[in-house]
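I have a structure here, written as structure tokens, and I will follow up with some questions on it.
Every protein chain except one is present and positioned as in the full complex.
Lettered A and B in written order, each chain numbered from 1.
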Amino acid sequence: MRDKAVYVLGIIAAALLVNDMLHIIGLPDEKMQGAVFKIIFFHVPVAFTALTACGVSMIASALFLITRNFLFDALAVAVTEVGLAFLAANLVTGSIWGRETWGIWWTWDARLTSALICWVLYASYLMLRKSIEEPTQRAIFAAVFSIFCFIDVPIVIFSIKWWRTQHPQPVFWAGGSFPADWAPYFWFNVLAMMLLGAAMTLVRLRDEESQRELESLRRMANAY
Amino acid sequence: MSAVAVEGVWKFYGDFPALRDIHLEAAAGSCLALIGRNGAGKTTLLRTIAGFSRPMRGKIRILGNEPRDLEARRRLGFIGHGISVYDELSAMENLTLYARLYGLREPRKSAMTWLERTGLDRVRDGLVREFSRGMRQRLAVARAFLHDPQVLLLDEPFTALDDRAIALLQDLLRDALRAGKTVVMSTHQLREALDLATHVALLVRGKIGFLGERTAEMLEDPGFVYARYGEA
Partner (left out) sequence: MEFLRQVLVVAHKDVRAELRTKEAVNASFAFALVVLLLFSFAFDPESETMKEMAGGLLWIVYAFAGALVLNRSFARELPNDCLDGLVAAPTPGAALFLGKALANYALVLAVELISLPVFGIFYSMNLMPFLPQLLLVIALGAWALTVIGTMFSALTVNIRLREVMLPMMTYPILAPALMGAMRLTATLVQGGGLGGDMATWLKLLIAFDAVYTVAALALVDFVLVG
């Protein structure tokens, strides 16, 4: 049942994405930046999805600490991994856009820097999980760390913005204007990315649960 | 009211049930010996009763309180696998530290009393790092008894002890039982433990295989419970 739901979700997301992509290809190039401007249709929706993933991870972690139901732990790790993948997509698309527009792959722009810090934060969440053997302890410690990370996200975003506004910087939207009639495609892509993220999380969730079952069976086999 | 009550406790490592539906009671003045093979869940059970980790399901009461309740902590003494005293501090400093944490009114005096009772008063200012193994173990015993606990939880208390420490601990436990205190200990040293025990619980794969009074035949043949109720 759950498998089917995942497939359906995945197919809907893919269909939406393909359909939207065909439309976006059909749109005229943006006046100042040319074709590369269209990367925004992906760059921003994946960022939204990644941010949502952080939030879901925090909620799942808190719920695990309260209920001790391992489903929430599995959800936390699944959604964090998917969120990291989306954040990586965000960083890569940003980098490609930067190369085309500014001529450089990376700049310590406010958004890039905060995205990178968040990426490193959540990557260390996964590393922490890997290094704790005992499942209950791993789940508790990871949940506490995830909550610490989530608290940091707004502080990081705010402080880096503050840090960078005191430096001359290429203004992100300079030369770019977003035509109003393009908006629906943008929001469709947000929806598609969210659905895709949800489908990936569900797949990863099942994987995580099987992993845990396997671990317990091994423990059982070796215990006595 | 029983001093230690365990009602339907389950404990999991991931999905693996380390403790399954444990029911236990120990009345004041009784000594319960927990026996079982390695990995049967003795340490897990004892640590859960002591409040080092929470049970997934079920309830534990120490003198009517939750194990994490400060009132329960104050009346609980625990000896685990480690001696829980600091190598860099002296015997006296270690005991006064714990006396202060337990809120004893005269920390130094209580510490001194227990140093004398464990025969460590001569080396009170020596660093634990420099102590012999037997002395360290006696200090661990002093640490656990320092705050005059009503309930004593001991995890394999006799395993690492030398003769003198075993004799000391047995005397202290006898005194404690006579004074109406409660002892729960896990052990492999059946002879030493059964000698003190009034009750015996056998853990088999995280479940209680046997729970009852210690009988005379157990003393004669310490393997009796295993043979009768354990797995082959």
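Please note the rule applied: a contact is a pair of C-beta atoms (placed from the backbone, for glycine too) under 8 Å apart; a residue touches a chain by one contact, two chains touch by 3 or more.
Note that the structure is a prediction, hence the values are computed from the model and not measured.
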*Specify the residue from the set B:S2, B:S53 or B:T113 that touches the hidden chain.*
B:S53
_Which residue of A:T67, A:S124 or A:S210 touches the chain not shown here_ = A:S124
*Residues of chain A in contact with the chain that isn't shown?*
65, 117, 120-121, 124, 127-128, 131-132, 136-137, 140-141, 143-145, 147-149, 151-152, 155-156, 158-160, 162-163, 166
*Which chain B residues would touch the chain omitted from the figure, given the whole complex?*
50-54, 68, 70-71, 73-74, 76, 78, 80-89, 93, 97-98, 100-103, 127, 143
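FYI, only the chains that are shown with their structure count from here on.
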*Centre-to-centre distance between chain B and chain A (centres being mean Cα positions), rounded to whole Å*: 49
*Could you please specify the touching residues of chain B with respect to chain A in the complex?*
12-16, 37, 39-40, 53, 56, 205
*Quick one: which bits of chain A touch chain B in the complex? Just the residue numbers, please.*
68, 70, 134-136, 212-213, 215-216, 219-220, 223-224
